[in-house]
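First the structure, which I've put down as structure tokens, then a few questions once you've had a look.
Shown here: the complex without one of its protein chains, the others still in place.
We just call them A, B, C, D and E in the order they show up, numbering each chain from 1.
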Amino acid sequence: MRNATRIQIINPNTCVEMTTSIAEAARQVAAADTEIIALSPEKGVASIEGHYDEAMSAIGVLELIQQGKAQQVDGHIIACFGDPALHAARELAQAPVIGIAEAAFHMASLVATKFSIVTTLARTKIIAEHLLHQYGFERKCAQIRCIDLPVLALENDKQAAYEKLLASCQQAKMHDGIGAIVLGCGGMAEMADQVSLELGIPIIDGVRAAVKLIESLHGLGIQTSKWGDYDYPLIKG
Amino acid sequence: MRNATRIQIINPNTCVEMTTSIAEAARQVAAADTEIIALSPEKGVASIEGHYDEAMSAIGVLELIQQGKAQQVDGHIIACFGDPALHAARELAQAPVIGIAEAAFHMASLVATKFSIVTTLARTKIIAEHLLHQYGFERKCAQIRCIDLPVLALENDKQAAYEKLLASCQQAKMHDGIGAIVLGCGGMAEMADQVSLELGIPIIDGVRAAVKLIESLHGLGIQTSKWGDYDYPLIKG
Amino acid sequence: MRNATRIQIINPNTCVEMTTSIAEAARQVAAADTEIIALSPEKGVASIEGHYDEAMSAIGVLELIQQGKAQQVDGHIIACFGDPALHAARELAQAPVIGIAEAAFHMASLVATKFSIVTTLARTKIIAEHLLHQYGFERKCAQIRCIDLPVLALENDKQAAYEKLLASCQQAKMHDGIGAIVLGCGGMAEMADQVSLELGIPIIDGVRAAVKLIESLHGLGIQTSKWGDYDYPLIKG
Amino acid sequence: MRNATRIQIINPNTCVEMTTSIAEAARQVAAADTEIIALSPEKGVASIEGHYDEAMSAIGVLELIQQGKAQQVDGHIIACFGDPALHAARELAQAPVIGIAEAAFHMASLVATKFSIVTTLARTKIIAEHLLHQYGFERKCAQIRCIDLPVLALENDKQAAYEKLLASCQQAKMHDGIGAIVLGCGGMAEMADQVSLELGIPIIDGVRAAVKLIESLHGLGIQTSKWGDYDYPLIKG
Amino acid sequence: MRNATRIQIINPNTCVEMTTSIAEAARQVAAADTEIIALSPEKGVASIEGHYDEAMSAIGVLELIQQGKAQQVDGHIIACFGDPALHAARELAQAPVIGIAEAAFHMASLVATKFSIVTTLARTKIIAEHLLHQYGFERKCAQIRCIDLPVLALENDKQAAYEKLLASCQQAKMHDGIGAIVLGCGGMAEMADQVSLELGIPIIDGVRAAVKLIESLHGLGIQTSKWGDYDYPLIKG
Partner (left out) sequence: MRNATRIQIINPNTCVEMTTSIAEAARQVAAADTEIIALSPEKGVASIEGHYDEAMSAIGVLELIQQGKAQQVDGHIIACFGDPALHAARELAQAPVIGIAEAAFHMASLVATKFSIVTTLARTKIIAEHLLHQYGFERKCAQIRCIDLPVLALENDKQAAYEKLLASCQQAKMHDGIGAIVLGCGGMAEMADQVSLELGIPIIDGVRAAVKLIESLHGLGIQTSKWGDYDYPLIKG
């Protein structure tokens, strides 16, 4: 058995309210001796709703990974559903790094043969599709649904957002032939339990899934492989 | 946060020594308040080295799942690398059920872009291939290597088995373009740490990976979905 | 040219009426000198409608395979659409073993670019999906439709079952962009001709397809390969 | 049960010796009441060893299909391993049409988890790859090997050709992890039994496989679907 | 920099009006010093609407390729959306050969993550599906729509054809989640600009796409590889 786990959660956008709600969601499931260090970059994009936002968030994410590494955290979570800069972060880090999209996909696959994703804006669907395909989950995902609300609306009008989310999840349950639903935005983390209670099926929030996966890897003594593809970035000469 | 986790680990073969070593491996990584209940069927096959052995082990596995359910365990692990009767067990259970092959594949994917599998006999490769393909990990697995030893030799001549395993893992490290290695047999669980120390890359043992995944799902309050494909078996009338 | 063909047809459930109707369907297409030996296990599940039922039927299937082998039959058919214990049976047998799902998929692919499957309960769709994917027919299957009747209703209320089946096949013909339909249950075998007459397109029943495939393999002198993956199960020492 | 089967076997090249040897191979396995009508186009290519040869053979194949249809044969076989003009022939025909490559792939899949192909010239490998991929057998084929002899050498120097074929099949057996071998040229049909005797594993010759598949479809009363993709060619107005 | 480009455009059907309109479309985008030589076979099929028509058109296409080669053109375009005889033509030619379906798929992939195809008759959809799959674009194509008009209607009643095409493209834009549309028939080439103006999204016509790709390859000094699969057809001995 290992020591307590210190987990750095990086919200790649600059919305501090979202960082707070992500941290709260994380702490709900963290082990008693797990420390959650949630933070977001000082500069960057207010929300991540496309490839451009993702690319612009990468430097902030990587600076925070570097900082977490200096603090010797036991694992890093990238808390945006596009898993921005994930491979780059793994090159930089020694501890494990997990994106919340992959975390949710892995967990959903363990309790259902198929899942649907409910995300924010239609334009983010292509990002989820690329991830499903790259990670190997394309046949596990029956449908990607969106609630047509920008990311920040999740913080600004929580009730309206919740209602749209619930309605979309109900559609997924009834029509997609699935057993579980993956929430497609870090900002939805705090709504997962309530939706799950309403629908009676597993609702997977990637933030909390990632917390447990980092605890798991730490407990197993498994770190990011530095042999091969995820070796540290080369120093240019 | 949830209560302590009670995990039932089912060794699908009747080799009690293997059950014991699996249980030990599991306890090494289990959380302080996790209880490991390891057992194997009274009747069945001495080792699982092909499709026939797998099919014959299914009833024993499912009886134990039923028994674990009656004892209200928080999760079930099927500790044979072919994940025998996994989907059937999920129909029967309410708690999560995890096979050690899938557990290892999921964990390996989090710390390396590719892994190799090192298993026992060549004839078990096809089972691993089918699982990789069904689960969606076929592109993550670079190679399946075997040490040409029957499963029970892992218990009967541990030193020889270890040496063969180590040699095969070294080959994988040097030639397969991989970052991690998955051990392809529950009986190899106790050797994982030593191999990892020697090679300096993540060696993933599915037994221990599955323990942490069950703890994770329990911590998240996520059970097997009973909506759709994994609904309880129908009562015939 | 070979001798007459003796074919063992195993109905994996214990419903004797279904065994009888399967045998009748088989005899309709069998060559004059082909002998059909149809039987079902004495103990087991009354019908197979999920992974659990499938797993529980495996021992019965394998015992009958063993028995057929002792009787030196020329081929074995597993007459349940999930092809339960197929790979295990091939390890055990020397003669060819064919599942009715694969038999139907192969035959349908020879006369149409795409087919739909019409099966019983929605919960069996996942089994068909897994088989299509494992066998390589996923792109040939346009749709899996179900008539929402349990398997035994096919025997208990044949007229109602036929009407539901016909309606679903008509939907498939009109909307799925297909050229043929595969019947997704051994219990539908006797209805195939009538549906085909009504719709004017090939309706493939796996039971009869499998009979002709076994006759074909026997005629070619081809048996299950005992080199490699389908070698006989290992004797444990 | 149906009447006797009349099968038209089209050798798409103009080599009459090959037509004869194909016919002989076919008759070895045909049922007692099956009539084999083997023929080749009067004009065309002497052997088919690439895409150009295939394309040039198409008109001859289709004229013979038309002729066989006028003679009301019960099925057509296109006896060249590239299955030239297969989809076109199915549009034209009412009876089933089978290519020898697909016939061999289907049969091999029933008795082994994987097969290798042994063909003539390296330049024909791409044709086999395209077919495997289009038909869905790409994961069943472990390797495509070639003996580096032009097609006509199979007729002109049978002994040398046999020795090369045997050597290549032995390599496949020992190194490819397969259970069966598919012969990749109609001209190899007559050598299949001898190779099989030597190696002790199933050697699948597509010509004879196709004969049994046509007999099977005829016995099942299944013809090429004329609903949808294989409808008769449109008359231009 | 290279010299001026001489491009042979082969309309595989015998409809001279279509050849003319294809040539006009091509010249609209050709560089100032590009020469367009458009022609169609003297004998052959009036329009290509299925596999049979395709196969029958192959000889005509290949004779014209041969002729173009004798005239030392710098590239050949096969201006039918099924890309008939493409691989055969590449064996024959030294200059690059491009089919209009592949040309359109490549270009569409450069400006949108997904496209839909709008083609003529439903029976040609299977040809487009096979090409998408063979070329690797199956995940880029969201939908194949058809306007249910025979190919020649595009010439005979241009206004009606245009209206149907426009309506179908509008459907694709609104419902398919795509960013571009590929026109699925050479005869639609001249309508592309007008549809694009109406819809405000890229409408890709393969004829003109192919002209620019030939100019590109010529400008790069890249010809069809004669090493390996596309080597010249073998002379039979």
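In the analysis below, contacts are C-beta pairs under 8 Å (C-beta built on N, C-alpha and C of every residue); 3 or more make two chains touch, one makes a residue touch a chain.
Bear in mind that the values here come from a model prediction, so they are computed numbers and not experimental data.
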| item | value |
| --- | --- |
| Among the chains presented, those that the missing one touches | A, B, D, E |
| Candidates E:18, E:80, E:165 or E:217 - the one touching the absent chain | E:217 |
| Selected residue (touches chain absent from view) among E:18, E:128, E:165 or E:209 | E:209 |
| In subunit A, positions touching the absent partner | 45-47, 49-56, 58-59, 62, 85, 87-88, 90-92, 121-123, 125-126, 130, 133-134, 150, 152, 228-229, 231, 233-234, 236-237 |
| Residues belonging to subunit B that touch the chain removed from view | 113-114, 139, 177 |
| Interface with the unshown chain - residue positions in subunit D | 122, 125-126, 133 |
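To be clear about the criterion, only the chains that are shown with their structure count from here on.
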| item | value |
| --- | --- |
| Size of the rotation, in steps of 5 degrees, that lays the CA trace of subunit C over subunit E | 120 |
| Centre-to-centre distance between subunit B and subunit A (centres being mean Cα positions), rounded to whole Å | 26 |
| CA centroid of subunit A to CA centroid of subunit C, Å | 44 |
| Sequence positions of subunit E contacting 2 or more other chains | 122, 125-126, 133 |
| Pairwise touch network: line, ring, star, complete, or other | other |
